[in-house]
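One structure is given here, and the rest of the page talks about it.
With one protein chain removed, the remaining protein chains of the complex are shown where they sit.
So that you can tell them apart, the chains are marked A, B and C in the order they are listed, and the count of residues begins at 1 in each.
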Amino acid sequence: MRKITYIDAMNEALHEEMQRDENVFVIGEDVDIDGGVWNECYKLMETFGKQRVVGTPISESAFSGLAAGAAMCGLRPVLEFMYMDFVGVAMDQLCNQIAKLHIMSGGQVKIPVTIRMCGTGTGSREAAQHSQSLEAWFAHIPGFKVVMPATAKDSKGLLKAAIRDDSPVIFIENRNLYYEKEPVPEGEFIVPIGQGEIVREGTDVTVVAVAYSRHKVLKALEMTEASVELIDPRTVDPLDMPLILDSLAKTGKLLVVQEATSECGIGAEIVRQVVEKGFDYLDCPPVVLGGKNIPTPFSAPLEDHVLPQVEDIAEKITAFAKYQI
Amino acid sequence: MRKITYIDAMNEALHEEMQRDENVFVIGEDVDIDGGVWNECYKLMETFGKQRVVGTPISESAFSGLAAGAAMCGLRPVLEFMYMDFVGVAMDQLCNQIAKLHIMSGGQVKIPVTIRMCGTGTGSREAAQHSQSLEAWFAHIPGFKVVMPATAKDSKGLLKAAIRDDSPVIFIENRNLYYEKEPVPEGEFIVPIGQGEIVREGTDVTVVAVAYSRHKVLKALEMTEASVELIDPRTVDPLDMPLILDSLAKTGKLLVVQEATSECGIGAEIVRQVVEKGFDYLDCPPVVLGGKNIPTPFSAPLEDHVLPQVEDIAEKITAFAKYQI
Amino acid sequence: MIKKYYKRMLTIRYFEERIKQMYRGGEFFGAIHLYIGQEAIAVGLCSQLSDNDYVFSTHRGHGHYLAKTHDTKGAIAELFGKETGCSHGYGGSMHMFNPLKGFMGGNGIVGGGIPLALGAAFSAQYRGTNEVSVVFFGEGASNQGTFHESLNLAALKKLPLIAVCENNRYAATTPVALSTSDEDITKRADAYGIKSLSVNGNDLTEVIAAAKKAVKHVRSGNGPFLLDCKTYRVEPHCGIIADKRPEDELAQWQKPENDPLNCYQAQHPKELNSATVAALETDVKYEIEEAVEFARASSFPKVENFIKEFAVQ
Partner (left out) sequence: MIKKYYKRMLTIRYFEERIKQMYRGGEFFGAIHLYIGQEAIAVGLCSQLSDNDYVFSTHRGHGHYLAKTHDTKGAIAELFGKETGCSHGYGGSMHMFNPLKGFMGGNGIVGGGIPLALGAAFSAQYRGTNEVSVVFFGEGASNQGTFHESLNLAALKKLPLIAVCENNRYAATTPVALSTSDEDITKRADAYGIKSLSVNGNDLTEVIAAAKKAVKHVRSGNGPFLLDCKTYRVEPHCGIIADKRPEDELAQWQKPENDPLNCYQAQHPKELNSATVAALETDVKYEIEEAVEFARASSFPKVENFIKEFAVQ
């Protein structure tokens, strides 16, 4: 299969969807200039022109609202936050407007907005205001779907699915994956929202790895003998619980790995649903390995300490595998 | 014991703390006029004057930041959001500034801000944008403490503790409790942050009731034979896990009741910690009874349907009590 | 036209009076913010709009809704939370919707609707229609960040947006002097290079003239326009809040010449003679009573449909 980068895969999705549906447009800071700061909008301006490739001032509330209003009138905006961390300035437009307009109107308006959270990730020493993974905020608010592709293939397939979805979709990207080449099928394909993926089959432990953690877990597997079933949920709201529960029926042991802080995170949510729906499968206490409950510090050794490292994951997996009922 | 309302109890706390420490001031919309829209600032203006009772325009980001900057210079602001739902417009100032300044400065500045989330609650038919209980957003972000008093006594004692705390404290009030008279001791007292309360002792089921749910559970107890240990966590971040775990050691069964949506909520967090630290205590799957995953609709029957009702709680408790291992 | 416009104002006035009465009587719940005293603004603006044009409203939106849609029944039924309501009971007072008539919703968040209105204006530009998007907001809302961001963005993109500030001198209990450092909102428009006009918002004739100018400017592709309408909130902010405004101030604003209905009537003594007005009053009252009966007789939305239609999981 051909190999392209995560960012190019998303860029292909944008080209294809904008070609397919003239109501699709992109909006965000710098998207109209030199293909955007991440190169995510490469050639969009040249191909679709400035009415459909809308550069904005640094006014996230205003342009998020613009997207919502345009969606109310039938357009399908793809909205960009340059980093997920900046979403704080627009939480009202996202969570009180975009997520709720459909229901507040009694179903009369739809808000098919795709909200790209670019530049999410850690490990590049960008400190507390550029290192957050805030998927839990949106999973907590009814009205959104939330996806977190961890491969180039999923980045394309999920972006296309998001754009075609009639609900607002929070699309969370990881900057550490942007420029790695990976296999991506040619042409059209969709990765359905709500479908997880079994990355590795195994029998000892089920590891659910959220987003970038998938790659950390894969590295950790090289350091352990345990037979691990690795699941990438891909969509974190709604979760693919049947997939997770089926795996647990086999392994009886659950580890969730995520970069976000554990408190009230996706891992906690998975545990809540797992114990409610699959308590009898569990042979030992499910554990969430997440970011520590501290704002991410700048200094390298401190940042590494705050986030789950490959060694931590390997250690936990080994301990889990050894655990006897 | 004398009886006063929740709102008057907080008002007393403000008078006492402003008297005690000249660095304490209050800031928010309408706080300087007629005692504030909830009467929460009754007589503050008359007593402390306009430099310490600071009315603002409807500019939540600006005045939240003002509070943070003032705190960096040694003041101790008590900041008001008229309804918790409005916090979306100021999430950056709260979560990227107030919560992180202490650590980003390497500990050189402290941010002793108390952030009052007034008017939280449901059941009064105020629809999707005036019905949210967003404690999980703040529990997820490192750097905050989060308290949710459910009685007049706790509202006073926790407000005083929050004002004296050197960390930013999210103080979540419930509008349905504001004007009910309840017993409150005379004079000075503090309710320590991080301490839950056993409201009722019991042996069959542990029910952790978040905020207003405490009152719903008390009503539900009149409809069931089960012996329930009712815990009001009072602080939801950090949670008083020893208290909850001790109770579980006795009952083996956990029900969490909250008004917030269950997904990634405080209940999920309690479950995460309980299974990690007290898995062997559990006789049956712990359950979270929370708001449904739908923005709160206006119409009475729909709103009632979305939120856990007394009958739902009673039913769940009875089922739990009957559950045999 | 004169009779029609007067009747529209009268409908809003009587609607609000009736609502107030029923609310106090405990017939329905939730927050209500009355529009009494500001009728000329909604009616004046909407007089220049078609169903294809968009209106984005606020927490104080009954008047905007009625002026844009003339749908009294849907409005009252919505306040009652009935499935025949204009938002099928899901929205209530602050979230009336009627997209078919171009009414794009109220908003419970002060300043929350301004960015949304940009989107409808953008959609008109995108599709090359000549629709305009009108957003109402209070002087209090003009101090929210969204106001600033939206006006700058509208100016940059030359969007067909009319921003209508209803300066009713109060935001909840805060007088304008304590919320808005320079009360003249047109200066803010100047800062973005946006054309603007200040008008007496209680004089329908003035409002109509200004609305005409604004709509013409915007529809011709000249970019946004701001209208600064001076008015006064006659009722308390909402159901639950104490109102201790100076009595003389209240009295001043309740004088006939300052009341939008009286003022318009005085300008048109012939068309709006007492017999005509009396007839209109009868009509309007009847229409409203009919709507009340309709709302009362309607059913609540069904929980079963609700779950099917809206539940995500």
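To be clear about the criterion, contacts are C-beta pairs under 8 Å (C-beta built on N, C-alpha and C of every residue); 3 or more make two chains touch, one makes a residue touch a chain.
Worth saying up front: this structure is predicted, and the values here are computed from it rather than measured.
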- Which shown chains does the hidden chain touch? A, B, C
- Which residue of B:10, B:45, B:101 or B:162 touches the chain not shown here: B:101
- From A:6, A:48, A:86 or A:171, residue that would touch the chain that is not displayed: A:86
- Note on the structure: Missing-chain contacts on chain B, rising order, are 25, 51-52, 54, 56-57, 59, 61-75, 92-93, 96-97, 101-109, 142-143, 145, 167, 237-238
- Task: Provide the residue numbers of chain A that touch the chain removed from this figure.
- Result: 29-30, 32-34, 37, 55-59, 61-62, 82, 85-86, 88-89, 124-130, 292-294, 297-302, 305
- Residues in chain C touching the chain absent from view: 143-149, 151-153, 155-156, 178-182, 187-188, 190-194
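Note that only the chains that are shown with their structure count from here on.
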- Touching chain A and chain C alike: which chains? B
- Task: Return the chain whose centre of C-alpha atoms lies at maximal distance from the corresponding centre of chain C.
- Result: A
- Distance-wise, how many Å sit between the C-alpha centres of chain A and chain C, to the nearest whole number? 40
- Message: Between chain A and chain B, what distance separates the C-alpha centroids? Give it in angstrom.
- Response: 30
- Just give me the whole-number Å value for how far the CA centre of chain B lies from that of chain C. 35
- Scan chain C for residues touching two or more other chains and write them down. 87, 89-91, 95, 107-109, 112, 145-146, 301, 310, 312-313
- Two or more partner chains touched - positions in chain A: 61, 92-93, 96, 103-104, 142-143, 237
